[in-house]
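Accompanying notes for the structure given below.
Removed: one protein chain of the complex. Kept in place: all other protein chains.
Chains: A, B and C, in written order; residue numbering restarts at 1 for each.
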Amino acid sequence: MNLDSLYQEVILDHYKNPLNKKLIPNPIAQVTHLNTSCGDEIILNLHLNGDLVEHITWEGIGCSISQASTSVMSDLLTGKQINEAMSILESFVEVIQSKGKLNGDEEIIGDGVAFAGVSKFPARVKCALIGWMAFKDALSQGLAKK
Amino acid sequence: MNLDSLYQEVILDHYKNPLNKKLIPNPIAQVTHLNTSCGDEIILNLHLNGDLVEHITWEGIGCSISQASTSVMSDLLTGKQINEAMSILESFVEVIQSKGKLNGDEEIIGDGVAFAGVSKFPARVKCALIGWMAFKDALSQGLAKK
Amino acid sequence: MSGLLDVTTIKRDFPIFNRTIRDGQRLIYLDSGATSHKPKIVLDAERDFYENHNSAVHRGAHQLAEEATELFEEARLEVARFLNSDGSEIVFTKNATESLNLLAYSFSNSSKNSRFHLNPGDRIVVTEMEHHANLIPWQQLAARTGAELTWLPVTTDGRLDLSSIDSIINAKTKIVAITHQSNVLGTINPIKEIVAAARNVGALFILDACQSVPHFKVDVKDLDIDFLAFSGHKAVGPTGVGTLWGRAELLNEMEPFLTGGSMIESVTMSSATFAEAPQRFEAGVPNMAQAVGLGAAIRYLNGIGMENIHNHEVALTKYALDKLQSIPGLKIIGPTEMKNRGAVFSFTMENIHPHDLGQALDQNGIAVRTGHHCAWPLMRVLNVPATTRASLYFYNDYSDIDALISGIYEAKEFFTAPRTKERK
Partner (left out) sequence: MSGLLDVTTIKRDFPIFNRTIRDGQRLIYLDSGATSHKPKIVLDAERDFYENHNSAVHRGAHQLAEEATELFEEARLEVARFLNSDGSEIVFTKNATESLNLLAYSFSNSSKNSRFHLNPGDRIVVTEMEHHANLIPWQQLAARTGAELTWLPVTTDGRLDLSSIDSIINAKTKIVAITHQSNVLGTINPIKEIVAAARNVGALFILDACQSVPHFKVDVKDLDIDFLAFSGHKAVGPTGVGTLWGRAELLNEMEPFLTGGSMIESVTMSSATFAEAPQRFEAGVPNMAQAVGLGAAIRYLNGIGMENIHNHEVALTKYALDKLQSIPGLKIIGPTEMKNRGAVFSFTMENIHPHDLGQALDQNGIAVRTGHHCAWPLMRVLNVPATTRASLYFYNDYSDIDALISGIYEAKEFFTAPRTKERK
């Protein structure tokens, strides 16, 4: 496997120009997730509007995989119904944990398919999931508040 | 090595008919020594008379090696000058710790030579020394009281 | 004559049986209660780890680190399945002693409002037949917290006396820590009955499974216990690795024990927060090759079959009990009926000290253990200073028992023969 197939252009591009990387204040939930093995950190603000994911904004430091994956997530899930967002998230997690077995369906996880290669590198799985897990966490906190 | 050369007749005889195995009261020092790996125990009473070892009496339970060795010790060191007793003790200890290299001088350690074979069995060295170490301990306690 | 398993074939898996003892005699190893031997497959698994995958687990992003982590975590799953549990519930320690100390220290590290916190007047219950490893940590915990340590007594035939169980395991009781099988007596304790008593009063139940997990199927769900400890080295695994199993929800509520690298969530100079279990309890670079070796050991045991191992040992036990009891002057310390009894035999011989008997057997290539077997209080209760212990495993057969029996007769002959020679 060469570097290009892990670090697809899409990933490097999101890394350089991350989407939604600026916190919008007054979220329904704010969470901070750490990658305890490297010290990387994601702060995520969630805004809901009824059953709609209105904004996902974030800040943080991390490797290209974690930054790009968070960027992709924030782009993909914003504007979705909550249950739709959760089902996309589940599809993405499944691909990432597949140890190279799944390629992912672009129809469902969009740019997320670029991360399929990450699933072959167990040490990087956490990086690819950190933003998604932060979203999941924020969502359950947000729903609890409703 | 067969059983006879470890368990010489002298040892078995002392085991069956141990000498001085009855505590004389009012010792200058009484000590209890344990073999922590098997639970064996020796209680030893020491009587001094000036620089003379007047009585060494003892009680306790243990294997043939520990009982016989304590019996031999009590017989050999009783009636000796303190420094003479200590030098016999040192000779005996040297033989027992020699890992089969020393036979021991019968002129000095008397029936103690029968224990030379024990030195080849590291797990039994403690058994052969328990009574002697109890004497050494009692002596230093006794001298401290003088 | 052999047991139900084909011991001749099994022995070929264990390199140590190629060596001889005391000038060319066959090794008759009856000390598996202390430690078991290791099949080649376990040694190969350790070696393969070192030769091909060695690297610090959970720490590196390079290929070796990935492979090492995968092997290590696979071993954890192997142990988990063996006990009918989940990987998140398996903590690797260095031995069962550490597993039990981990619990005792973690409990005393817990804060006042925790379910693990002990107050003066609270009770910890053990039994009179505990190994020091499942006794002294609780003595120390009691001393640290002011709790009271008490115990279920042992009957003269080496069974637990449960007649007063309800007054012993009472409302004050917070912890019940008990051995599954006695390493001295061979007694297998009625765990479910005691668990029920513990549950009745809301106490935690901790099982010392050192002498059970290697010998028969132990299912933590079926037993409905809270924690379990065992050692790899008694289960054909490497030295230097033990296991603590604990219910996930309990482990995740517990305070850490050893602290350092790999068990943290976040650290500043003055404080730290901690990872989830099992990582929370595995500080530092772990005993990686040993955990991998333990995984292989368990695969090996599964290959033989725990049911087969158990049946084999039952057959040996029956044979050994009959033969031993036929020796005049020999007294078995422990149950003499087959029911709830493992293949561990402690005994005394009239007029021969255990040390001397052990030595005489050793001269015939027979390895037994003598002494108090790290259960000194039990020795006092049973009023024996020490015993000789033969403990069997699935690589033993009837011929080993025959050798033991004739060795005992020989020793008897030697030590009790009338003697003539005079003292010099």
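One rule holds for everything that comes next: a contact is a pair of C-beta atoms (placed from the backbone, for glycine too) under 8 Å apart; a residue touches a chain by one contact, two chains touch by 3 or more.
Note that this is a predicted model, so its numbers are computed, not measured.
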Tell me which of C:R22, C:R115 or C:K318 is the one touching the absent chain. C:R22
Omitted-chain contact residue, chosen from C:L4, C:L250 or C:A283: C:A283
Based on the whole complex, identify which of C:N52, C:N302, C:Q325 or C:N340 touches the chain you can't see. C:N52
So one chain is hidden, and I want to know which residue out of C:H132, C:R199, C:H310 or C:K331 touches that hidden chain in the complete assembly. C:H132
Just checking the interface: what residues of subunit B touch the absent partner chain? 34, 36-37, 121-124
Interface with the undisplayed chain - residues on subunit C: 15-16, 18-19, 21-22, 27, 29, 31, 34-35, 37-38, 43, 46-47, 50-52, 54-56, 59-65, 94-98, 100-101, 105, 109, 128, 131-137, 139-140, 144, 149, 151, 231, 233, 238-242, 257-262, 264, 266-272, 283-290, 355, 358-359, 361-362, 366-371, 374, 376-377, 380
In the complete complex, the non-displayed chain touches which residues of subunit A? 1-3, 6-7, 9-10, 12-14, 16-17, 37-41, 61-66, 110-111, 121, 124, 127
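As a convention for this text, only the chains that are shown with their structure count from here on.
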Whole-Å gap between the CA centroids of subunit A and subunit B: 77
Indicate the whole-number Å distance between the mean C-alpha point of subunit A and the mean C-alpha point of subunit C. 46
Give the residues of subunit C touching no fewer than two other chains, as numbers and ranges. none
